[in-house]
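Removed from the display is one protein chain of the complex; every other protein chain stays in position.
Letters A, B and C mark the chains in the order given here, with residues in each chain numbered from 1 onward.
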Amino acid sequence: MSEQLVPVSEIQSTDDNVPRWGMAIDLDRCTGCEACVVACHVENNIPVATEDEAAMGRSSHWIRIDRYYEGTFPDIKVKYRPVLCQQCDDAPCEPVCPVYATYQNAEGLNVQVYNRCVGTRYCANNCPYQVRVFNWFDPEWPEPLELQLNPDVSVRPGGVMEKCTFCVQRIQRGKLDAQAEDRKVGDGDIQPACVQGCPAEAMAFGDLTDPESKVSQWAGVGRSTQLLGELGTKPKVFYLEKSD
Amino acid sequence: MTTLATTLNGPHRRVREDVLHPLEGLSFWYLASAAFFSALVVWALFAWGCQIFLGIGVAGIRRPVFWGLYIVNFVFWIGISHAGTLISAILRLTDAGWRKPVTRAAEAITVFALMIGGMFPLIHLGRVWLFYWLIPYPNDRLLWPNFRSPLVWDMTAIFTYITGSVLYLYLPLIPDLAEMASRSQGWKSRVYRLLSIGWTGSDRQWHSLERAMKLMAAMILAVAVSVHSVVSYDFSMSIAPMWHSTIFAPYFVAGAIFSGIAALILVMFALRKFLNLGRYLRPVHFHNLSKLLLLMCLVWLYFSASEHLTVWYGNEHIEMAVFNARVHGEYAPYFWLMVACNFLIPFILLGIRRLRTLGTIAVSSVAVLIGMWLERFLIVIPTLSYSALPAAWGPYEASWVELSITAGTFAAMALFYMIFAKIFPIIAIWEYDEDVSAS
Amino acid sequence: MDRRNFFKLVGTASGGALTGACGKQAQELIPLLVPATEIVPGAEEWHPSVCSSCAAGCGTIVRVMQAERKIEVEGETVRQPIAAIKKIEGNPLDPVSGGRLCARGQAAVQGLYHPDRLTGPRRRAGARGSGDFELVDWETALSEVAAVLAGVDRRRIVYLTSAGMGTGSATAARFLDSIGAPPATTIGVNDFTVERRASQLAFGWDGLPVYEIQDATYVLSIGADFLGGWASPVFYSRRFGHMRRGRPGIRGKLVHAESRFSQTAWSADRWLPVAPGGEHALAMAIGHVIVSDKLRESDQAGESLRQAFVATDFSAACKASGLEEKRIRDVARELASSMSPLVLAGASIVRPGSSRAVTAANELNLLLGNIGAKGGVMPPASLPGGLTAERPAYRPLEEQIGKAEVVMIDGVNPLYAAPWLAGSLAKVELVISFAGFLDDSAAHADWILPDHHELEASAGVIPLMSPTPALTGAPAFVKPLHETRATPDVLVDLARRLDAAIEPVTLDSAYASLHGQGTDEESTPADFIDQARRQGGWWERERPADAHRTRTEPLGDWDPPVSDPAYPFAFQPYPTLQFGFGGESHLPWLQQLPDPASSAVWNLPVEVDPATAEQLDVRNGDTLRVISPSGELEAPVYVNPAAIPGVVSMPIGQGHGTFGRYASGQGANPLSIVDPVPEQETGVPAFGATRVRLEKGTTKQRLVQYAAVDRQPHPHR
Partner (left out) sequence: MLAAPRPRLSSSRLLAVSLSVVAGGLLWGQQQPIEFPHDKHVAAGVDCIDCHSGADVRSAATIPSINKCMLCHERLANEGPGVKLLIEFWNRKREVPWQRVYRFERAANVKFRHAPHIRAKIECSACHGNVAAMTVAQKAVEHTMGTCVSCHRQTQASDDCAVCHF
């Protein structure tokens, strides 16, 4: 993988009080167990693709485990990493959307506005990570499965692009909770579903502009890289490579 | 210039008989083929209806090939549209005398190809009923389209182009419309009269028309070049492998002219055959156009070779995945068929003088149309199929919806053309008059 | 109390009715008066619970919010505001989950709202297995079942259950005891009988050892896919994470020996592709090197044990393990020279010699001297009080079921996980199932008395393994969705009808029995129970003492490698991280979860190595017929670049005859062609000892892979 092209310290926010959300994933801890994948489905009302749909490549996963075998038996290894929206600072998906349905907000989130999306799917073509998921049909949940739907997250209609939001509903709730209690959002107060569930504690989430935050500490170590960083997308997800 | 055909003699009279004859009556075969094409169009509309009501998922597009045949067809038809404007404008500006029987046929192709091509970005939308959000209009949400997006440029360019080319088709029609009005009776006459917007054939009007046409020819040329450049930007502005290329704009324009000429030749063949216009669409026209086709064939080869050579030599692994898929992977049959259609067949058939006959010109044109469609396919699909991360690679297979709509658009082209040729003289009579008078 | 607060209180006590996003259709429905719901739209509550998807017993916290459900009342459709479960997270206070949860645990909520749950008791109406049932009311069901039970020889009742322990198993034990039936038995699959036996043999412990990998510097794991489908994946994944990067400057190394490139092998620094059944020999070879080369001083291993290792024929052992001598020597040296070495042992795939293999591997820890040490092996934490004594154990089943008049099936699906029992089960007069779904076994039952979903029931669970004694509790906090009944309540009811009154073991009574047993501060029993309920369990702080004894009786030799020209391939079905032994196959979230090895969704392939695939001329997605002496199946093939040549693996999880709309008829069950030889020490069916031959299949099977690419075509990336 590429070198880390954007040092964490270069990720700046416009305002001291505005965080810049980022994630770090320690591949040395990650076991590829896919708990994050299911956690994300449960949290974000992601529709289930039937076998027929999955056969057409229409599985909806906001986070997935990319895995590649390396070498041959018996000296075979597998390289794997959870891949989610990298929330790029220079996101290639953003400028190409003709209706501003995707854009970078002040907190560094690469926001997808479902109700604005007309479904050109240009953003998905231009995402080198292929983390964007399209709703090919209106989603359906046979009764009573819909009782599980998270009321904090909209159910996206057909024809609309969606993707990992860093669990923006949790971010908003976390900020409002802090506001109601008249305190600042502390490091670790807000955790996306994947981070919260990760059994090996391989994921860290937080404010990249705060040098003390866990994510900044992790992202700052020597093993830290960015996926396809050479494309100049400036991802805000950092991968801590496996090393002996 | 006179307005009454009855007073004419010789070639002036004959052109009127020949060109205006097809406008009269409806033969069985005309009706039968019109019905056939209409059925295909209705079927395509049904398919589109299914897509709107059931969801875009009824099409075969999928992750990671989010753009499929719709965009292929879009680029293809916009390319075809370059037949008219570009060719007729170039010939008009260079005052090539042999152009005169050809221009209207070419300009009509442009308008219809644009109408069809312009539909595809809409057909392809996930929520087509919200397409107007791409149009800048004041609204209380204070939301505007994103002018940084090549799709917005595209829309602007295509709107401009279609407006321009309709005007460009219409202007030289005006004198003929006036003549048609005088030659027909009843409501038809009134309609032609209305469409001829008060044309009397005065010197002042002729002068204005000449100026307007010169101006339009110059402008439409610029617009046509920019339109296909902008279409190419849809691809080259993104960072997808083998899309992100600096030569795409001229490459697309050249390809568009290439396919446009082929389409024009084919249409001329059809007119010659079905409307008995052999006296006007003479072998010299076909030979001249075939030379242009041969030239564009070489230009296409040059661009295509440059594109593939640089990628291959650069050996950048993400791009090489797409390159390999095209050249010796799953898309190789399409690729080599494209090379055969776009280069080998026209180059051999048209490049060797002995082989160049009306028949081989027609064969070459068909080959080029197939080849150029494949070229668009090979630009759109393999790149998406082989994106940067191999874990996300995936194939594409068009569904019946896309195929129906694709077939329907070809039928629509034929249908539009049939109707146009039934209502308007397909050869500019007054230009022919000028030609005959001059000679 | 002022007026405002009075209203607030009322506000939380009564549900707002007409809010929440709902379609126009729902708009017209009339809400029903439901005073029981105590939740308002937009408000979230978190309740402690416990995950029952596997025996690990992770403590969870459950997010509850308001939702609206459509029901029929007096002929009209009304909307009923209910407290609905939205999300399950790990309970941060729980020593097992530590606030984390695996894929299966996360997905459990989908079982609760599954569209194919059984909504009430059912009586068989058609032939067994036809799935033809009629809905009856509970009174009819219970009285009729009780009437039959009253007439049978109670000693001929077989109660099949899972390895999970807690208030449920304790109540069942009381029930069986009170009516004079033999104690409950497990089905011998996924019940860790082998590991328990090995712990007994190696350390003299009653229960599974707890491996302190988080503090180890070098972990050699043999036979147990502890980061995947084995035992307590969340517990060990957390510890693994800590071992790797949780200590400044120290990165623990993991070497994994298994006959499959499992999840643990993925994560390991080195994988030792041990031959199927070669684990015992491997352990002996490593022990041989440690002892003969005097690599490590330890007073924990007795002389006889050391001699046993010395006496091992090293090259023969290496040969039997299928690994090169140098590789084994290197690992032994690295292991013994590391600061805190540890050997983790288990049997993800049970073979005839598994107990001995796990014992030998466990005993390497004695040679390393790490029992009770930091980063070593800890004894099992047994719960004080009466709950532990009633552990369901395996007893040879085919014989028992052959004699049985009544079989009761609670929490297991024997016809899927132990399909060899089908023949004897078919002859049983009365089969009663407590399944919440019409699964393979329930379809063959005469009565289905559906249990609550785990999230609706109140239960206490003893985790399979925990660092300290623990009872994790789930008080009931949502109303049951359907006309189901908690199985303990049903058992109490049945006992009453059989004139054998018993008290159920409730969560509160279990907590009460623990009061004063631990090192907690003094509290009143009521406070003690209240606190345990609120935090989601009772967890002792003190570890158990690490007293152990070593083996004196000799351990048998390893099984020689088998070869059979008629069946040239070893066949190993293996539990997956998404389905375990097939218990979660009905959940669409897990069905669409890419299988780690093959990236397959909705179906699971049979895995062969590339050379074999080439010989057979098959590619990914082609169909392969797997033929064993006792059956055959067809499945799509996945050419696994990491498969050991000559070893055919197949994940367990598909091939359910009936298990809800998402699993029924999907794929094939690898256990269905298994010839279950008894494991030599324990008698449990060794499902990993079948040999097969392969042919090209004739049917068309679909293999949908989420990621179609197995290798990055550009090695420098």
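Going forward, a contact is a pair of C-beta atoms (placed from the backbone, for glycine too) under 8 Å apart; a residue touches a chain by one contact, two chains touch by 3 or more.
Just so we're clear, the structure is a prediction, and the values are computed from it rather than from any experiment.
Interchain touches from the omitted chain, evaluated on the whole complex, reach A, B, C.
Within the complete assembly, A:153 is the residue of A:153, A:185 or A:221 that touches the hidden chain.
Across the interface with the omitted chain, chain A contributes residues 103, 105-106, 109, 111, 113-116, 152-157, 165, 168-169, 172, 176, 179-180.
Mapped onto chain B, the footprint of the missing chain covers residues 139-142. Looking at chain C, the residues touching the absent chain are 3-4, 7-8, 10-11, 13-21, 23-24, 27-28, 30-33, 35, 40-43.
In the analysis below, only the chains that are shown with their structure count from here on.
Remark: the per-chain Cα centre closest to the mean position of all protein Cα atoms belongs to A. Farthest chain from chain C (centres taken as the mean of C-alpha atoms): B. Averaged C-alpha coordinates put the centre of chain A at 30 Å from the centre of chain C.
In whole angstrom, the spacing between the mean C-alpha positions of chain B and chain C is 64. Inter-chain spacing, taken between the CA centroids of chain A and chain B, is 43 Å.
Residues of chain A in contact with at least two other chains: 59, 64, 66-68. For chain B, the set of residues that touch two or more other chains comprises 390-392, 394-395. Considering their complex, residues 317, 320-321, 390-395 of chain B touch chain C.
Residues of chain C that touch chain A in their complex: 20-21, 41-42, 65-67, 69-70, 82, 84-90, 99-107, 109-110, 112-115, 227-228, 233-234, 237-238, 240-242, 244-246, 251, 253, 261, 263-264, 266-267, 269, 271, 273, 481, 577-578, 588-590, 592-594, 596, 599, 601-603, 609, 641-645, 661, 666, 702, 704, 706-707, 709-712, 715, 717. Taken together, the chain C residues at the contact with chain B in this complex read 707-709, 711-714, 716-717.
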